[in-house]
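Structure below; questions to follow.
Apart from one protein chain that is not included, each protein chain of the complex appears where it belongs.
Chain nomenclature is as follows: A, B and C, assigned in order of appearance, with residue numbering initiated at 1 for each chain independently.
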Amino acid sequence: MRFSGFRVFAEAIKGHTGWRSLWRNPDPKPAYDYVIVGGGGHGLSTAYYLARTFRQSRIAVLEKGWLGSGNVGRNTTIIRSNYLLAGNEPFYEFSMKLWEGLEQELNFNAMVSQRGIINLFHTDAQRDAFRRRGNAMMLAGADGRLLSREELRAMVPFLNYNNARFPVKGGLMQPRAGTARHDGVAWGYARGADSHGVDLIQNCEVKGFRVDREKVRGVETSRGYIAAEKVGVAVAGSSGRVMAMAGMRLPIETHVLQAFVTEGLKPTIPGVITFGAGHFYISQSDKGGLVFGGDIDGYNSYAQRGNLPVVEGVAENGIAMMPMIGRARLLRMWGGLVDMSMDGSPIIDRTHIDGLYFNGGWCYGGFKATPASGYAFAHLLATGSPHETARAYRFDRFARGYVIDERGAGAQPNLH
Amino acid sequence: MTRLAGGLINRSQSLNFTFDGRRYQGHPGDTLASALLANGVRLVGRSFKYHRPRGVLSAGSEEPNALVELRTGARQEPNTRATVVELFEGLEARSQNRWPSLGFDALAINDLLSPFFTAGFYYKTFMWPKGLWEKLYEPAIRKAAGLGRLSMEADPDTYDKGFLHCDLLVIGGGAAGLAAALTAARSGARAILADEDFRLGGRLLCELETLDGAPATDWIAALETEFDSLPNLRVMRRTTVFGIYDHGIYGAVERVSDHLAQPGARVRQTLWRITAKRAVLAAGATERPIAFADNDRPGIMLAGAMRAYANRWAACPSETVAVFTNNDDGHRTARDLASKGVHIAAVIDARPKATALADYRVITGGMVTASRGRLGLKSIEVHANGRSEWIECGALGVSGGWNPNVHLASHNCGRPIWNDVLQAFLPGEDGPSGVLPAGAAAGHFSTAKTLRSGAAAALRALNVLGIAAALPSLPRSEESRYGVAPIFHVPGRKRAWVDFQNDVTMKDIKLAHAENMRAVEHLKRYTTLGMATDQGKTANVTGLAVMAELTGKTIPETGTTIFRPPYTPVALSVLGGGDAGPHFRPRRLTPTHHWAKAQGAVFVEAGQWMRAQYYPRPGETHWRQSVDREARAVRSAVGLCDVTTLGKVDVQGADAGEFLNRLYSNVMATLKVGRVRYGLMLREDGFAYDDGTCARLAKDHYVVTTTTANAGLVYRNMEFARQCLWPDLDVQIFSTTEAWAQIAVAGPKSRALLARIVGGFDLSNEAFPFMACAELTVCGGLRARLFRISFSGELAYEVAVPARYGHALMERLVEVGADLGVTPYGVEALSVLRIDKGHAAGPELNGQTTAAMVGLGSMVSQKKDSVGAVMSRREGLAGDRRRLVGLRPVDPAGKVVSGSHLFAEDAPQSFDTDQGWVTSACYSPHVGSMIGLGFLENGDERLGEVIVAANPLEGESARLRVVPACFVDPEGERLRD
Amino acid sequence: MLIPHPLLGLRDAQEFTYLGDARLIDRPDPTAPDAEAAFCDYVFLRDNQAGAHRELWFHEQGDRSWLVVTRDTVTHEVLCAELARDVALSRARCSK
Partner (left out) sequence: MTDLRPITALGTVTPGYASFGALDLRENAGLALASLALRRGTLEPTPFGLTLPEPGRWVAWQGVAALCTGPDQWMIEAEGRAELDFSAELKQVAPGCSVTEQTDGWVAIEIVSRAGTGLEALLSKLVNIDLANFGPGGATRTGLEHMSCFVIRRGDVHAAVLGARSSAGSLWHALETAAKRLEEKVA
């Protein structure tokens, strides 16, 4: 069924009796060519591109809970391609380009909204580092602007310009960055994958891998054994647990990242703004809630919740940056599990087991990568070779010394 | 006027307030909602999507409809629930999400267009043409969405934060909470009773039933008197426990002065972090409505709320009311209102059998199937026994049963458990540990059971803690039964609201079901059920029940979404906890700060430190003039710079040398006493991360320095090495960064200057050569340390004295060095001087670079192990051919810009051809042009080559010549002079 | 969270800085023939358990002790806390 304003109109006239399931509820088949473990954003987009772009068939996505219950269901919805390093920036810019055509391609309005992101800087050294980054963005064909304090003030007059402990000196802006409706992205990919014949199987937990002579044969699940030629794992947050079933230890720790939303408010903040003197980022959803977050709690955790000190810290940073949000009320706080990798960058690679592939380590920033991650993973699964923008995301970069460390924080996940 | 007799309001005093500009009066004890109802105001707001006229639904914090903008100016508070606002003199409130007025709202057109605006319609349209989303559709949606407005001004009020510890925290001050608090208070346990209301009693305040034959308020008053006499109990009114966190930490907000017209000098609210060994959750229960056609009109409210307004606040929305119920509790509302002279048009009981509690008409087996009254209820249609009739009433109390408030008990991702008898969820077992639900929150609905359960829960908690306690005698009270039928909605074709605020109707849930959005999380996210400011407190269970019915599953199979903090919305200001302006973070001042300030220095933030950036002199109009002068003074005479901010660590012990050997990549154990060595530290992953100096004061005593930025990190890593890696070494470390004021005395005349303060100490090159150190006295006997080290490349020293003398020492040096041209310099000149010399600093040691890249590869000793040595040999690090080089513009007037990327001349510019970047740049008065440092591919082999520094971000590009990364005295003769 | 400091009793986790897996105490022998591989494992790979996890916390705002805390990463329940120095010494390694 094709969606359009006309269709909505026509259905309204006839009382909405014509709408059909956005996807089927198939039972798992005994065997597939491709089994994607994880029905979050990355798993769904992988399946979609495998079927649509790489023309593969006999594909299943196995989801332990409900579709979109991964981090695509609990993030702060920011999309951007403002990275520094050669291993990252072209990949994220590829993702941004996919975002820009996503809704038309999927025939689903995921509310991709390019209202821009501004990273504030507060010192000359930060400005220089941002200039280096902004130039890297330009080299990758992305967009960027270095804003002076005056330009910034004209654009976002509500920041604390008067008595800030760390005065704002300017900002690095990426005008094409913005936000997207996170659930809508998952549903759009799910609907798209389903329409290309992918079996989306919910409430199906993978309990183990069947491996024979260093080759994966299939997966044991809560709904029985499913044979597969190739298995792609995209379960950020649970990567360690799932890959342990394949006998792997990963350069990843699982941490909890909290996020927050206020009560709905009339338009307050135009785009995305990030604080440079602490951990805080904020945007406003189309519904009116201010959506914001800050640092990870900082300890290994598989509990989808965080603790109060981070809540206080985030609020404190937010008010320091923009004092006018003080009387807005926090409506809900939640926590998601993130794969914090040892260099802060992801992994899209084959494993030592033939036919078993891994996609993870997205830290707190996997949402923006959803299109490119799925595309690149599908590329790897279908062709056996990495996508050109994802070549650096290898497992062996750690052993060989080619880490992609945007922050220069070293092998300590909670510092990335 | 619909003010009744009785109630807990103080009629002897009147309070003036306005709503949408109209003046009204209420009394102390009123909430804004009760005062509005008492004034006959039923229409108070508009819904989120369809802009439907709405009135007060509830009498508590679960309110979805009666949201107002409270106060004016910078204190404007959007989305404030009128049901919890205490009335104060001069209160101003306005309705929101309407234009031009509450009575006539242009966007009410949405209600007519509602056939198009079904759940998730926006996912299916607004996609063409592509560019119009940001330009047209989205701005229109954003403008229509949202609710209230922020003032866009900084919050003028102050907020506090505090910490409390106790044995038992009692959450909720109703019957169960009071009984629990009483039990704990008498046991001597340290207890806290926190209640969100301004008056203790909870539901007891809203009922006419007696305790020991007397009004409940008598018992409460006696209890309050006893509580006041017990120092081990802290009673916190107006305090909402909003979240439960790990290990018994509770977040609570006390509204200290929200009930006052102006907070005056008081804080507005306080955030309390309560660490409690156990908690009794006596949070009560929330009534739920029944969904029927047009069940959202102003005047239709929860039956329990209607009773609360009548009994506690002596307010009633109409003189004629009806009640629609599926349980026994609805009849109490009819009974109580009838007793106050309100005409009861009918009680419609959905159950086949029901007994009237007073003289009113009961329609059993009945359903309300429709309602009339655009801006306020006029009549309802009742269907019973195959017949329909219209009944006139100005208000309808609806009771669909009571939901225990399991919210807090379900934090930490706990799952509540369905109870078929109560037709409600009860607290589960997997929520926060140490929390004991009691009273209505645990499913006990009669007053007697509630009291007993509160006391028993406290007793259980105290027993576990080993605190002896006894059950207090509890007053005699009602023990009526609560029977409820599983009826959540009335079948029909018109829209019946489930989530009032977000306008989620039965139709939307059916559509979600049809489109396979059946998982409870899909239902929520697709329809926005339960995502409004009330988080679905009155909506979620009904929504689940309807979805369960559609899928043919049971309610427990359907499950709930996750309960997340906060229980009720909390202002960001109070979470931020106070001063996020100039006192957002501590300000660290150097020992010469006040001196520098007196000199007119301009300061700059360096982490938490404030450092003198430069010292403008009269006539200097641009910072560059000051900085150039300061840098020249160091190269030609002598300059003074406070370098106290560098981290200093005292390292002592028999194995101090061996310890440092393992931390620094170069050898430290062989350093002679009285000498200093430059040291480089690697992280264990092999990258460089900090540098500094190591001075050996005695065989078993070193003082090492770190960079300003990494002082804390290096200290932590040293403790890690000492305690975790090599605990058998005899080493003791202490940070002494703050204890010593350290002043760099740099320049060819530095020796001459220092000679004037060191008494007889021999400063000659022979006696005190480059990289020497000593303990000595200065200025007539002041303990000091002297290091002959140089960051500027000139003959230079750093002298350290106890911090409280830093100020005076600076003054003295300036005084005695006037004839030498002594010049204080700030961090800008410091930076120019170090770029001149090619010393790596923060921009070069940014955590992404290797020792070899900064030209210090030879410092990584191959003879010994040290942290990071093994990993620095990995292919990617060892093979990295980028090297630190100096950069000079080919055009002497040209610019060098930090952050530019480097390319071979004539090469295309892309990531693939990127050869490095400019790390640092400045104007060098010594060189007479801008200079820079940068990392360049094979840079050490490309000296003399002209390259391009591209800065497309700002549309600039420059041709630079590659030179050695040292622009001054490359042989280092000045240092050793 | 509260950390049961072996010397100071229950202390708020906010006083601590978290490092990670307590295996970081077991620094490999840099002179072993497979030192580079052993260090790669030590520096980069983690068990990342869901369940009881031995981990290092530094009492940075307190007594500057490094602790080995055993904590369930699923429930956050703390099972035990020891001074890291004692743990390291009990390995009876001699680093000289």
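Simple rule for what comes next: a residue touches a chain if its C-beta (ideal position, glycine included) is under 8 Å from a C-beta of that chain, and two chains touch if they have at least 3 such contacts.
Remember, predicted model here, so these are calculated numbers, not experimental data.
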Handout entry: Visible chains in contact with the missing one
Key = B, C
Practice task
Could you tell me which of B:A144, B:C779, B:V814 or B:A904 touches the chain that is not displayed?
Solution key: B:C779
Practice task
Among B:F104, B:W128, B:F163 or B:W390, choose the residue that contacts the chain missing from this document, as touch is defined above.
Solution key: B:F163
Completion exercise
Which of B:A74, B:I141 or B:V267 touches the missing chain? It is B:V267
Handout entry: Contact residue for the chain not shown (choose from B:H247, B:H807, B:R882 or B:H926)
Key = B:H807
Exercise for the section: Out of B:R518, B:H593 or B:H926, point to the residue that touches the absent chain in the complete complex. Expected result: B:H593
Problem - Hidden partner interface residues of chain B, rising order - result: 158, 160-165, 190, 265-267, 273, 275, 579, 583, 585-590, 593-594, 608-609, 644, 650, 652-654, 730, 732, 734-741, 777-783, 802-805, 807-809, 812
Problem - Residue numbers in chain C that touch the chain omitted from display - result: 7-12, 14-15, 60-65, 83, 85
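Assume only the chains that are shown with their structure count from here on.
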Exercise for the section: Please list all residues of chain C that touch 2 or more other chains. Expected result: 1, 12, 19, 40, 43-44, 76
Practice task
For chain A, jot down the residues that touch at least 2 other chains.
Solution key: 303, 307, 399, 411
Practice task
Note which residues of chain A are touching chain C in the complex, please.
Solution key: 240-241, 244, 249-254, 298-303, 307, 309, 342, 398-399, 411-414
Practice task
Give every residue of chain C touching chain A within the complex, in rising order.
Solution key: 1, 12-14, 18-21, 37, 40-41, 43-50, 53, 55, 71, 73-76
Handout entry: Partner chain C, residues of chain B touching it in the complex
Key = 245-249, 275, 433, 658, 684-685, 712, 716, 719-720, 723-729, 865, 869-871, 873-874
